[in-house]
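Handing you this structure, nothing more for now.
With one protein chain withheld, the remaining protein chains of the complex are depicted in position.
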Amino acid sequence: MFNYRLYWTFAKKSFLRSAVYRFDVWSRLGSNVIFLLMWGSIWTALYAGREEAGGVSFQAMLTYIVVSQFLSGVNGAGTPLWEIQEKVRTGDISLELMRPFDVPLRYLFADFGSVFFYMITALLPLYIILFFFMDLSLPNDPLIWLAFSFAAFIGFLIRYCIEMAFGLLTFFLVETGGVEDIFYFAMSLLSGSVIPLWFFPGWLASFASYLPFQGIYYIPNAIFIGEIAGYQILTSIGVQLFWVVVTYIFLRLVWNKASQKVVVQGG
Amino acid sequence: MAIIEVDQLMKEFKVAKRETGFLGAMKSLVKREFYTKHAVKDVSFTVDKGEMVGYIGPNGAGKSTTIKMLTGILVPSGGTVKVNGIVPYENRQANAKNIGVVFGQRTQLWWDLPTIESFELLKEIYQVSHSRYKENMDTFTEILGLDEFINTPVRQLSLGQRMRADIAASLLHDPPILFLDEPTIGLDVVAKERMRTFIKEINKERDITVILTTHDMEDIEQLCKRMVLIDHGQKVYDGEMAVVKNRFGKIRTLVVDLEQHSKPLTLEKAEVFKEEAGKYWIRFNREDISASGVITQITQTHNIKDLTVEEPEIESIISRIYQEGFDGVEQPIPVKSGS
Partner (left out) sequence: MRYIDLYFKLVAAGIRAQLQYRFAFFMRIVGMLTSYAGTAITMWVMLYQFQELGTWNFYEMLFLFAIAVLSWGFCIILFFHFRSLDTYILNGTFDRFLVRPINPFFHFMAMKFDVASFGQFIFSIFIFIWVSVELHIHWTIANVLFLLAAVIGGVLIQGGLLVIISAFAFWTTKSEQFYWVVMYPARNLTNYPLVIYPKMVQWFTAFVVPFGFVNYFPASVILGKETPYFPENIGYFSPLVGIVFFIIAYYIWMLGLSRYKSTGS
């Protein structure tokens, strides 16, 4: 039943469309670099010349931040939360219910297109240069690269499911102000995107480990720098797979409720 | 006495080219090419005090660009403009006191506030004296029936109500000149009629000069004695409305739906110019033959299932004048189908 051709077209279309909005590409890259500078400086200052802290070397920590910024560039190139909210409010998404395709999947594939465009034109060139010029620790084992790529991809899917589901909550809420802020806070802190989980206070670290957000940044980053190694890689990816299933079911539930609401009440 | 003088007015824009395809997409990331668009070319006209002029043209003809230069929003690339003795772009604020502006599609009122509050704020902005404000409000309330919605937030008004409020707002400071950009767009028949009556009235009683852009044939026929036609940025006609109407407004199109169409349809003094699935579009000149004359001819050979008579649209009149020049040989006007 899955119509590859159709979804492939969505991806291709949004790839080409991204090119029209050239300003978006440069601007996103610009702010990505500023945040990289910020977190790089913060961690340099926190280490304050020490070779290692909490068993993690400075070089590894810096690599963690650079990889994390790369991934946040990847994740940030998809349809953002506010845009989903906007599409719900204007009724664009309700209209798409009448079309012969699955709406969440359509957006996912459109995201693939725009993310891929942003990656090859902006992110990869920049980060390849960074990896050349900065003293970072790169994995030697190709298997680690493979595991990282896979984990990063699963992380992308988890993020997508959560962001889409949060966005679709707009169907049920009059005002989304608070929802947004909680989402962004969880996204930045609990995912380990700027502070790795091992530097958290114990209780907060175990709290975060029961949540899906760690799968987005913490797990791929930690695999990359070797903090998650050996058989732990498999269990971590297992945890990610568990969360991608759970968040997908959550997204489906929200979507079904939302589409029912549209059908019954006309949006 | 001329209150508006426009002489060889020009406006050029630089417009970016859109690239297509994958390579074009990559290219436009780095570099864009531009071309020059002549929105208004060499337009000259004058308007006397108290005149009501229709400024007419198809979409993108340069109408609103001209209006923007007259209101001081845009600076011309060439030529001169004078409105009530003031060059609008040099002295925008002084000009603003002399003009009232209504944009049919965009309200100038405070969206979230009760209508009356917009009037009160505009009173402050234009420094209208208290007594004058009261007088005007009384008059407008009476003619436009503002009191039925004066305490309703603007966003809850119907389009007709909103337009009434907008036009009243534009006249609060007694401007000698009023610019109306599509004042009846989207209104129903009753609301349109009401709007036209009001425009006629203020033009007559207050001696306000009105410049009006519209797409609506009815608007032009009822309101404007004089019309200035522009197309592709150039003036193609400036003169009496009646002349244009006489010359070009006599062409009618009859659309008939015929039951059986094996026989060819041959007509005198009328011409079939389009045929589609039993439907015929027939053009004739009202002066040569009446609609019933054409219909009689058809019924001699065919059975009519359905019929409509269409009047020419402003677009087609303009494109004809543009193509043939005003003194061109009379030919049937192409009428857009389906309208």
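Order as written gives the chain letters A and B; numbering starts at 1 within each chain.
Methods note: contacts are C-beta pairs under 8 Å (C-beta built on N, C-alpha and C of every residue); 3 or more make two chains touch, one makes a residue touch a chain.
None of these values were measured; they are calculated from a predicted model.
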item: Where the missing chain makes contact, among the chains that are shown; value: A, B
item: Per the touch definition above, residue among B:53, B:74, B:224 or B:317 touching the missing chain; value: B:74
item: Residue among A:131, A:200 or A:250 that touches the chain left out of view; value: A:200
item: Among A:3, A:41, A:90 or A:260, residue touching the chain not depicted; value: A:41
item: On chain B, residues whose C-beta touches the chain left out of the figure; value: 13-14, 65, 68, 71-75, 77, 89, 92-94, 96-97, 99, 101, 103, 105-106, 108, 110-113, 117, 120-121, 124-127, 153
item: Chain not shown, touching residues in chain A; value: 23-24, 27-28, 30-31, 34-35, 37-38, 41-42, 44-46, 48, 53-54, 174-178, 180-182, 184-185, 188-189, 194-195, 199-201, 204
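Note that in this section only the chains that are shown with their structure count from here on.
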item: Distance between the centres, which are taken as Cα means, of chain B and chain A, whole angstrom; value: 51
